[in-house]
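All protein chains of the complex are present and in place, except for one that has been dropped.
Per-chain residue numbering starts at 1, and chain names A, B and C are given in the order in which the chains are listed.
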């Protein structure tokens, strides 16, 4: 029996052994053959030597997440073999350095003389991954030329490396072709596949912001948000961006507010601890009505918690952060396309409504990789902005009372206007006030924006998949495992995903939940935070909850198993 | 007609003119005569010259708040007269410097030649208040000797000032006795009155902490929490306190955590903006299980907002502040006695359960003054603490797994133990861990405390006044105006006050709300934050809401008027 | 609008500082400096912190940002980077700049970001009614230190010099004309300029007399503001004689020049238009 184009592959080894690079190379190799790919990783907060892995799912059908089953394990060290051998299915295989794992009576082992090959080419130990990748391609009976192309692009500019790595991959490939055959799992290029890109949630977030006009990015490194900083600083020249790493998160968000006040579309990203430090300035953005975007990539808390793991524990925190009350946008994408779209939306709408917008993701979404179609074109939308000249006879009032609550926004430097903003309560011109009537007017003005903002949330804030009356409710990155778990049960199981958390899409939610017999909550946290919103806004207490808070994402198998129990099967 | 011992008096004038001092002196003068007193103030964030006032209610019956009606206005400048004359009832009076307000055809005016008297004694303009106070005592036919006693104590140690001020008061008194008579409102000492103290919410909070063993206080000044710092630094020597004003709020809370880790009962206080900066360390206290108390005195936000005004806008913020999920104590007193009791409770329970505790008050509670009985004796309670020596053969484990979730707490320096705490997720000994099983155990351990903590909340978290089936629901400082507004309707109107907001006393609330026909929400904010908790925890959406967000506290008249409308009268 | 006169700079707001407050001369000096420098009013951005000093933004009719406590510098940095055409002037207090905001000062200095920091150093928290600050002398009684300040004060000029500031000066509210010149020089300086102003707080810490008796002007000595060590030594003087004037001034590359690739036009002035992401895609393929 052969199984073609339905593979789950894991590469494991020590931090510093090029595990993630191998994962990306393998994933791209599959993607270039027209196959769909999803990859996710796990690693401790250790620079070298800690055990880490990447898990790659490949199929010619749509895939939404990793699965538990491992069909092929590339164990780059002994520990990987020991930890993960039980995850490999009986018909699966395990690629190892034949000199490393000896005497194991395991029929799934495919030994490759990796060390010998490295020695032959005087290659560094870190290049073991290339031999193993070649061997895997051989075992899977896939096209080695595609792999070579990917390696060539990966090491572009470093020609010596290109040749050596390709050689190593070829050696691995040939060895496995020659010595190992009959492996059940196969990969085969599809000729019709459209051109795709392999992106992470972080990549998509950054590109969504770019599409919506980002020109200023300030961020202090914090796992798992740091890759956005790396990416944007890499491309700063081509896109004319200012990318700056300030002294801390307080400086980062205040620089962003300064830049946005001046007129630049500006963003910062961080994780919970850094966001904690931004809380005061978030309120300042709200009070001054300076539009900013803050990306919060969740990891398990409280406090330092587990920096390299995943969580959905910050939902209530971002919804209520900062003293006083004000409208804010909080959106939570579930995959890269949504990350792109919602971040672009967040930027455009922050500027339209002059409110702070938060894009809430998590490590699992941020660092996993998806093969997807090119992003749809999105444009920066500018409304209510006065640039260059002001042509009214009235003096410019930054906080003019309007029906919508949105005041015309002028940029400093514009002829004929003085732009006066104020973190204290203020009048229409931005001068401080404590007059009770004016104060109420100003609070009401800011809150009037909620009416149009809620319309946006209702329109786009909830998605339903399937028609069943058993309804799974969730938000953010759990989307993938849930879709994967329920893909064969679309008639009996409905999945309702919340994309907007603030304003809360109350009507959209009611509609999406209409007719539900049972409501099942799935969240990557301890207390069911979306559940608390359902209680608050809809008086719905989910019938059952599946909550996971060990820092790991859901596996579809867990969800499916739980569903069976829920449904009394 | 004479009205005895039922008075509402206002003193108004410029910032810097001793308005609040006069208020305190007058209030104490009444209190020493056995009368009940309540005083509240309003002032802009301006050091000199801004208009400010204090409003004092005096009665021989219990009083709960200020009222709108002013019976006697002491207008220390013209502006005060202009702003407030319409608040003075027809039968009321207005004490003015006869040289200042001339030609006003207002029969309520009682002119006193204040400037002349000051000139005669070569006294500074700021002493006008003493002449006016004396005049008021005269007009009210009260006992000038009591006033003199209060003045004597007020200026204790500055004998020259004592004599001059007493002289000035006497002059005012005699002038009004001689020239003005027949004023309707009268005050008369009660002989049986018990000894009382005149305290603010801030005073009570500080004393509650002292009673529960406070020895370390670190705070960065922030209105309206600063008086706690002033008070504690004044008494630091008598009570052996360390009182320190660090470079900012981040330093303040981290010093508090350090001191508590070392073994000291430690506290900080701030308002919303400063609390924003403490958010990250709040999570650290939760993760390390170091017991701390944070007092948050609310003022209107967002951001700098209105520093000297009042608000209840931070409830959701303090409930959800900091990344990740963890149990916390949040209590909200409604008057000084509750502020004292709940702060002491917060300190004792923070140490018992090793969780962060937040005492949530607001400017209105913090800076208003109440005449009350001496505080009941409360003792510091210490449980689960290992001091001096450790007598087990097992190595000490700071985060030992226990049924209650509470681990024995040892102090560093103790013979035979090593105290290892960690802001990262950790094992029983405080070493970092990412093991999924251990992580879940630790999260569960921290959350197990919720079970006993919830019992505390259920026991003490909700109070009901009256038996009616029309139920007003509120929390915090609105208590006073609500009690005042409803005091004559206890049979038809029930008032349910929430004292614990976290853990939320769900059962206690259900019980207190039992049989309610109508639920009316009263809050000093824009969106009804307690209302959102009722929705979330009880699926109760209040039938009607009275929300005030102009920075001013409620007046009982507003509540009564609204109630009438609600009840369709 | 464009160039302006003193009248154009009025906002019509009532000034609520205590009579005699050392902030009045600073306000007067700033206004005069702006006029004499002949700038476009629309090009000036005044950023103010929280404190009595923060009211400056109510009294000068240019662009203003009254920010939260302690964040004048990062905010100013963001504004200047996004639009270097703007003249960015921060007004801060000793609490604002040296207590809660101190973490930003050395970084702004070493970056040599072209913003001006004018610190109203009254050695007290004014607006919160008189507590100790990092520049309050040891032993002084304040409302938070009723038994005397237990801490040694910070010398902000030394900190600025130690951090690489390219312009470091001290003024005194008691000499408004001198102050005006210092503000002008600070604004004219290309790079980060810190001007610490001895500003008596007549209500909580009245130092007029104290400083009047001790102050002397550096420009009336042979002080060479290009000499770092001389600047350091002068900045250490604090006793019977206290120097004011320009301690240090050198020219160095300014921060936004490091972002030439983003300055054509600068971010705040760039027209929004569709962004081509496809050139990125090869990276992901």
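Please note the rule applied: a residue touches a chain if its C-beta (ideal position, glycine included) is under 8 Å from a C-beta of that chain, and two chains touch if they have at least 3 such contacts.
Please read all numbers here as calculations on a predicted model, not as lab measurements.
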item: Omitted-chain contact residue, chosen from B:5, B:80 or B:284; value: B:284
item: Residue of A:68, A:120, A:156 or A:237 in touch with the missing chain, whole complex considered; value: A:237
item: Sole residue of B:86, B:122, B:192 or B:238 that reaches the chain not shown, by the stated touch rule; value: B:238
item: Given A:55, A:222 or A:472, the one touching the chain that is not displayed; value: A:222
item: Full-complex contact with the absent chain, from B:151, B:266, B:522 or B:563; value: B:266
item: Residues of subunit A (touch criterion as defined above) contacting the omitted chain; value: 16, 44-50, 220-223, 226, 229-230, 233-234, 236-237, 243, 245, 247-249, 273, 303-304
item: Sites on subunit B contacted by the missing partner chain, in the whole complex; value: 28, 31-32, 153, 195-199, 203, 207, 210-211, 213, 215-216, 218, 235-242, 244, 246-248, 250-252, 254-266, 280-281, 284, 288, 374-375, 377, 379-380, 382, 411-424, 430-432
item: Contact set of subunit C toward the excluded chain (per top definition); value: 100-104, 106-107, 110-112, 134, 150-155, 158-159, 161-164, 229, 232-233, 255, 258-259
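The rule is simple: only the chains that are shown with their structure count from here on.
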item: Between subunit C and subunit B, distance of the C-alpha-averaged centres to the nearest whole Å; value: 37
item: Separation of mean Cα positions, subunit B and subunit A [Å, integer]; value: 45
item: Intercentroid distance (Cα basis), subunit C paired with subunit A, Å; value: 41
item: Per-residue multi-chain contacts in subunit A, two or more chains; value: 280, 284, 288, 422-424
item: Per-residue multi-chain contacts in subunit C, two or more chains; value: 50, 66, 68
